[in-house]
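A protein chain is absent from this complex, but the other protein chains hold their places.
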C-alpha cells in the first residue's frame, strides 16, 4: 500500500485539477480560475509544509453555487487561521534584502473574494470563494 | 452566466472524475474504485433527483487517508439519511412484477465499507468510505 | 460516460449488445431500444454484457422495464457480465428473474 500522503511536490497538481474542473463547470474566466488556483495552492502548500511539516492528508472539496465557486481544504494539522496572519512586515521590507517567504498567505487573501476558516470536528476547514460575476 | 446546477445527466460524470482521481492516488483496485463510484453515483443522483427534484448544487469532497479513501457529498436539499431507508420490500418482491426503482440506496450501502450521514450547518453531509486493504 | 445499445431481432430472439456505461444518463436511450425490440414481440431477450463496463440502479430500472414491457413469458438472458456488473445484479436480486450465462455458454 502506498502512503499517498500529499507532499509539497504533488499538492499543487491536485489543487490545479480540482480548480480546472470547477472552472469548466462554472465557466470561470481565465483570471478567476487563476486566482482560485493561486489561493488554493498557497493554502494547501502551507498546510503540507507548515501544518504537517512535510507531508500529510489534505481533503479537497469544491462546488459551484449560483453566484460563486468554492474550494475547501480539510486537514488535521494544528489549528491555523490564515486571516490572523499579518504580512505587513514582509511587504514593507526591501525585497532585495528581506527574508525569503512570508508571501503565500498574503497572496491567498488577496486572490480570492472570501476566505473562511472554521474548525469542524477537530479539523481545519479553510474555504476559498471566488464570485462568478467577473 | 450558466447556472451550472447539477442534473441527473451530469452528476454521474462529476462523481466518476473525483473517484478516478482518488483511486489513482490511493492505488485502489479496480473493484474498490468501482464500489466507491457506484455508491457515490447512487447517493449523488438521488440528491439531485429526490432531494432537489431535478437539479441543484452538490459539493463533492474527497481524500485519501492512511487506511481508507473517502468521498463526501454536500447538499442543501431537505434532510435525508440513507441509512434509514429500508430496501427489503423491494428486494423480496418478484423482480418481474415489482415497481421499478428503490435499489439505489441499497446498492450504495452494500458497495462501501462505511456510509456516514451528518447535518452540518444545515447541509446534508453524506460520506462514503472504502478501506484500502483489499 | 459513453453508452451504446445495438439490437437485432431474429427468429423470435431479440439481442441487444450493451457497450460502455449504463447509468442515469443513458437509461432513457436503453429504454427506447427495449421499446423498439418489444414491438416485434420476441419470445426471448438476450443482453450481451461483456462490453458493459458500468451499471447503476438506473440501468437496473431498465431491466424491470424490459420485464414488464415484454411480459411474463419472455425469458431474459444476460451473457458475459463483467464481475462488478454481475455482483450488482446479484445484490439486487435480479439473478432470480433472469438467466445469467458465461460468454462461452451463449
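The letters A, B and C name the chains in turn, as written, and every chain counts its residues from 1.
Methods note: a residue touches a chain if its C-beta (ideal position, glycine included) is under 8 Å from a C-beta of that chain, and two chains touch if they have at least 3 such contacts.
As the structure is a computational prediction, the values presented were derived from the model and not from experiment.
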Can you list the shown chains that the absent chain is in touch with? A
Chain not shown: contacting residue from A:77, A:107 or A:123: A:107
Tell me which stretches of chain A touch the chain missing from the display. 8-13, 16, 30-31, 34-35, 37-38, 41-42, 45, 49, 91-92, 94-101, 103-104, 106-107, 110
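Please note the rule applied: only the chains that are shown with their structure count from here on.
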Would you mind checking which pair of chains has the most C-beta pairs in contact? B-C
As a test of understanding: of all chains, whose mean C-alpha position lies farthest from that of chain C? A
Chain whose averaged C-alpha position falls nearest the assembly-wide average: B
If you average the CA atoms of chain A and of chain B, how many Å lie between those two points? 26
Please tell me the distance, in whole Å, between the geometric centres of chain B and chain C computed from their C-alpha atoms. 24
Where the centres are mean C-alpha positions, what is the separation of chain A from chain C, in Å? 46
Would you mind listing the residues of chain B that make contact with two or more other chains? none
